[in-house]
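Here's a structure for you.
A single protein chain has been omitted from the complex, and every remaining protein chain is retained in its original position.
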């Protein structure tokens, strides 16, 4: 249905689910490597790109194009093994990301329900 | 393994759990053998340590990948045995010193706690992925 997949909000929510999935992968990898010597944590940049896009105006095409990016965090650490994973921070990011995913999934579900209701009419 | 997949992320967490479990076993072995002065190879028990490494995409490239962690080896700790003065010990040398394993129980306990915490963090990550997949199943349920 052309109309649903051109709806800015729907596309945005779809994309956010993908971003959350990628972000989870990265957080899981950071956590798995918390004790690996020399490991540097990675992070996903996306919301900032979205924000700058919002200023210039959001449309379906732009949302389809915009992609999350993976960055390696080179900040130094006090640890002897030169690993810069802060496990507490990663756990917080893990929770936040999981909740976000739930929220976006919920919002999509509500949107789809509204559409289904509209189809039934009256 | 697709980056867009929560299933792959679960495998990453599983690799973390495996690695930490191996580490915990080695620590337990160190603790159990902390006072062993006679090993099959002769001499006191030598402390073992685990080496973790990030799983790479392939060996040649050394490219950054998101595939978790693995144990690349279990190595003996080269630090010297502790010489304890105990002339009545059957394995005492002529000077009355016994070579004891280079295991410091306090260090091992701290390592064990750290490893346990890391293991649990991986479990949490694993469960989170599971939650997200279940949440996705609710799309269009009604």
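Labels A and B are assigned to the chains in the order they are written; within every chain, residues are numbered from 1.
We adopt the following convention: a residue touches a chain if its C-beta (ideal position, glycine included) is under 8 Å from a C-beta of that chain, and two chains touch if they have at least 3 such contacts.
Here, contacts and distances are computed from a predicted model.
Comparing "Branched-chain amino acid ABC transporter permease", "NADH-quinone oxidoreductase subunit L", "Flagellar hook-basal body complex protein FliE" or "Cytochrome (Part of pet operon)" against the UniProt entry of the hidden chain yields the protein name "Flagellar hook-basal body complex protein FliE". Among B:43, B:87 or B:140, the one in contact with the hidden chain is B:140.
Contact residues of chain A toward the unshown chain are 1-7, 14, 17-18, 21, 105, 108, 112, 115-116, 118-122. Hidden from this view is one chain, which touches chain B at 2, 4-8, 133, 136-137, 139-140.
We adopt the following convention: only the chains that are shown with their structure count from here on.
On the side of chain A, the complex with chain B involves touching residues 17-18, 20-22, 24-29, 31-37, 39, 42, 72, 87, 90-91, 94-95, 97-98, 101-102, 105-106, 108-109, 112-113.
Chain B makes touch with chain A in their complex at residues 3-6, 8-10, 12-13, 15-16, 19-20, 23, 51-54, 64, 66-69, 114-115, 117-118, 121-122, 124-126, 128-129, 131-132, 135-136, 138-142.
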